[in-house]
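Every protein chain except one is present and positioned as in the full complex.
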């Protein structure tokens, strides 16, 4: 079984290696892919964005383990879910809620069957002692129902603010990628609707930077790929993840525009 | 065979990729796990801590290659050892000594049989040219005795200072993890002994920061898991690796307490 790991353990952490050791110890021939371990510490919202972005690239029956778990050791539940024909394992803190809204789950279970856990079970590292063993047993053919009872409720994150008017869209920068591209929460289909259903046929994107000494508003032309702009030019486009993003061609938009997560992005006529 | 790599080559180094290329070239179907490549350059002591922390999570017959090797090209020996039912390959500079004290080896061999080495054998990269080929041949079924003669001696690191009195324990911060948690060299069992064999039933942990402008002493309450503290609270607990650690709940203890490796930690009444 293909098993992925998404955590906030930090780059190159030996905590990740311990989870992999447990997977190899308990599962028959696991294949393991790291999604990322650079989620900002305890940033459930960022992890929710990333798992939602990557899941469509993975094959059927992949098992994704997400360990961004500020509530470890508390009464928060641990979930096993089936969504997008794949398995999800992680704490019930909203980390799967973006994905589950887009791909409603076939089922969600609460992992309560302690017989599948690693012993002794630490109170501070459930990724290694509960989640990895569960993925391993699942890979070995244990039926999902064995791990705990079905549940109809799970934590849902408040969505990022997204306003759609007749001739205007307003969203936020929700992620800055490694190139400095500013990824918004404005989906491609909203953007298309604005163009087809409004009077606006050539919209403009405006970035409103909230940080820094003075608020800045920067207008950015819309292109369909980076290469349509000149090197160094600011452009807005639908990125590979299906959201509107602002980039600097062969440059770093976040740095050159002093922009960051939380800045507003407006599409208007 | 499952083969792990622990090095100081730095994040994402192509030196690591070269070792993996050699492993895939020479071994039948190796499975490779990165422990970490972020060991501070030439920091044998940190590598000794990490390999000791992770080994118990891995299955029988895993082969761990550790390349933290300031003496590469000198007369320092290269060892192949069997400990904890797993194989260890690395320079004889003490990097395995913490682990070998906890899990005394079945045997230790000095790798002298040059016929297993990659040719030409560089004088600066024995990880690629000697250690990876050895792991590959071992994975292919070459008997351990083929690689060199048995030895009864190996380098041992001076242990970190750890004082245990009747009613007091004193150790050091030996690692700061990616969350900023301060991990000490005080093992869980010493801590339990203090509680059961002394008059002290509710001990207190004190961190003594040596760095910064003024020495600071910070008293920290003991909990059993992070979630027992309030967000932002300083707590002391037995971490997932079996040692006393100091954390800030959902925060970064190293930053907020200006603490670092080498600071003293005292448990007292």
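To keep things simple, chains are lettered A and B as they appear, and every chain counts its residues starting from 1.
To be clear about the criterion, contacts are C-beta pairs under 8 Å (C-beta built on N, C-alpha and C of every residue); 3 or more make two chains touch, one makes a residue touch a chain.
Just so it is clear, the structure is predicted and the values come from calculations on it, not from any experiment.
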- Message: Just to verify: which one of B:125, B:147, B:179 or B:243 makes contact with the chain not shown?
- Response: B:125
- Task: May I ask which residue of A:143, A:158, A:178 or A:196 touches the chain that does not appear here?
- Result: A:178
- Touch list for chain A against the chain that is not drawn: 2, 4, 11, 31, 33-38, 50, 53-54, 57-59, 62, 177-179, 224-228, 237, 239-240, 250, 252
- Task: Spell out, residue by residue, where the missing chain touches chain B.
- Result: 8-15, 17-22, 24-25, 32, 41-42, 70-74, 122-125, 128-129
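In this section, only the chains that are shown with their structure count from here on.
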- Query: Given that chain A is a copy of chain B, what angle of rotation, in degrees and a multiple of 5, matches their CA positions?
  - Reply: 120
